[in-house]
Each structure stands twice: as C-alpha cells, then as structure tokens.
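Every protein chain of the complex appears in place save one, which is left out.
All chains are identified by letter, namely A and B, in their written order; residue positions are counted from 1 within each chain.
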Amino acid sequence: MSKRQLQLEVLRYDPEKDKEPHFQSYSVPCEEDWAILDALNYVKENLDTTLSYRWSCHMMVCGSCGMMINGEPVLTCKTFVRDLPDRVRVEPLENFPIERDLVVVLDDVMEKLQRAEPWIIRKDPPPEDREFTQSKASLQRFKQYTMCVNCMCCYAACPQYALDSSFIGPAVLALAHRYNIDSRDQGKSERLDILADHDGVWQCSFVGACSEVCPKGVDPAAAVQQMKVDGAIEWWKQKLPGGKK
Amino acid sequence: MSIARKSVVWGLFAAGGTLSAFLFPAIIALFLFVAAGRVPPGLEFDSAHAFVSGWLGKAVLFVVISLALWHAAHRLRVVFHDFGLRKDKAVARAVYLVAAIGTLMTAFYLYSIH
Partner (left out) sequence: MSRQPYVRPISRTTWYMRKGRYRRYMLREVTCLLVGFYSFLLIWALAVLATGSAERWDAFLAGQQTLTMKTVHGTALIYYLVYMTFDWFKLAPKAMAVQVGNHALPPLAIIIGHYVAWAALSLFVFWLTGVF
C-alpha cells in the first residue's frame, strides 16, 4: 500500500533574510501511525535541512513542540496525521513573536513564570524529624494543575493575551493556583498580592479557550476562576481588623 | 503590588450574573405572558402595587435590579474592550455611572411607593 502524501504548508521566516514570514510547501509521504511532528522531521531530514522548530521528548511531557496546526494550537507529537486532512497548515504558536521559522520567542512567559512564586512558601518551620504528610484527598485537590508541561498552547489560544500581552496568562495563573491550594503551602496571600493585581487575574474574561486546547487536561480556566474567587475573598479579609492593610 | 480593587467589581459582577442567570428567564417569560395578552393575576395593578409596597418586595427588587445592573455594566465594559475600544477608564466610568443612576432610580421609585 502506498504511503499517504501530506501537503504541508509551513510558515517560514529567516530573520536575516526575510522582511515577513511566508509559506513554503512540502509533500511528505506519511506512515499511518505518524504524528505531524514525524512529518516535520521527515522534511528536515530529507527535504529541507534549514527548517527550524523545537521538539524533544515526542511523548507529550516536555512541552517543546507546540505549534499551530490548521489554526489550532496543539502539541505536534500528539497530533496524528490520520486525524488530519491532506493539506496541513503548520505555523508557530500564535500571540508570540516569531524568532525563526516555527520557533517563537518565549521570554515573556519565562519571566512571568517566576512571578507566580512556584514553590512551597512556609511561614511556620517544617516538621523537625518527620516528613510533611499529605493525604490523598489533599493531593487530589491540586493534582490536575501539576500536569502543565509549559507548552504555552493556552497562551496561543487566549484572546486576552493576544490583545494585551501584559496579561499574566493561563499557565502561570494555573501554576500559582497549584501552590495556593497545596495543603503544605502558606503563601496564598503573598501570591494573590502579585497575581490579583490589575494585570493579573482580572484581565481574564473567561473565554475558556485555554482549557479547550490544553493537551494535558490542566483546565487553567478553572484555576483562574477559582483564583478570582480567592482574590475577591482575600481583598475583604485584608480589610477586616487583623488583616494586612 | 496588592490585590486590585477590581476584585470587588468582579465579586459584584459574579453575584449579579448568578442572580440574573437564575432569575431573568422567568422575568422575561412574565413579560412574554403579558405580551401574549395573558397577564398573570399577580401582575395586575393591585397585586403588583401591594408587592412593591411591602418591605420584602422592595428589598428583593432592589437587590435584584442593582446587582443585575452592575453585572451588565461590567460585562459591557469588557465587551467594548473586546470589540477594540481601548479607552478602558472612560468606558468604565460611563458604564458604572449608568449602573449607579439605575440603582438610584430603583431606590427612589421603591421608596416612593406606599
């Protein structure tokens, strides 16, 4: 049986030569079980070694291979050619500046990740001679938010981030929420001060596209809404006697 | 860095949205009944007037209308932003002003019904 020919329309951009990105076509013979990433690897190995793109694990845990396939932000190692039409448009993740070809500039998000203070914050000292026990129920509370692989597909889908890149964004807020609801953590107040500021949580208008495209089922939209509730409650807590301000 | 006052605005928006999601279909349906010529007996002048004369009726209507107005105002602010109008401060002032005026009107009319 002859292999299926896929027509890839790939957005190319060479910062040293091009003024603007442009599409380039490649015809790729595909095995039945290939992911679109395999088709790109075929292009790079056999048709055009100049094509630049990020990928690593090929098993949906590193978050490197996020791209727009026919207008949808996906992990290319998780998107199979059997589910795609014969013509496939391949573009870099939306809402990020293009570095080169399918590689985007992620500096903005890298900086924002730190603002979430993604580590256990303790006010009390840790237990001295035993480990910190956490029940199954407590783990269940925040486990889905630990599944984020930082692929940034959610930022590519978020129209509020598209309209205003000062928005902290879904993945970072979901990460902060993961720590806020971790029973070992005592830093919720501190994180909310940072993230419930005007360029944080409140810029989200609950479009929900982030959760729809998330390849790991993190559901960042839920995290953001819960953080809005937390922020609203925390604001009143701080105003009451005994609060911070 | 501190929790923005927007958290209060959002809280009112969420409360107003929940209230109007639950209650407004019934209210619109009542208007539809009236429009279809079948005025429910509770909406005839005597019973309607009696309802809004009591303190319970006043309290309920005031809470429902003012929260709904607040919800609509905040959402409209976001709608303007989403449609490309970026003058957020000016839009915010305008929509919240309309909501405030509506709230005052509600209070005034409820107060003057006995």
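The working rule: a contact is a pair of C-beta atoms (placed from the backbone, for glycine too) under 8 Å apart; a residue touches a chain by one contact, two chains touch by 3 or more.
Model, not experiment: these values are computed from the prediction.
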item	value
Displayed chains contacting the withheld chain	A, B
Selected residue (touches chain absent from view) among B:V8, B:V63, B:L76 or B:A100	B:L76
Candidate in contact with the missing chain, chosen from A:G66, A:G169 or A:G208	A:G208
Missing-partner contacts on chain B, residue numbers	14, 16-18, 20-37, 39-43, 45-49, 52, 61, 65, 68-69, 71-73, 75-76, 78-79, 82-84, 86, 98, 102, 105-106, 109-110, 112-113
Interface with the unshown chain - residue positions in chain A	13, 15-16, 20-21, 71, 94-95, 97-99, 105, 136-137, 140-141, 159, 162-163, 181, 205-209, 211-212, 219, 221-222, 225-226, 228-229
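Please note the rule applied: only the chains that are shown with their structure count from here on.
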item	value
Centre-to-centre distance between chain B and chain A (centres being mean Cα positions), rounded to whole Å	37
Contact set on chain B toward chain A in their complex	1-8, 10-11, 14, 78, 81-82
Complex contacts: residues of chain A adjacent to chain B	159, 163, 192-194, 196-198, 200, 202, 205, 228-229, 231-232, 234-235, 238, 245
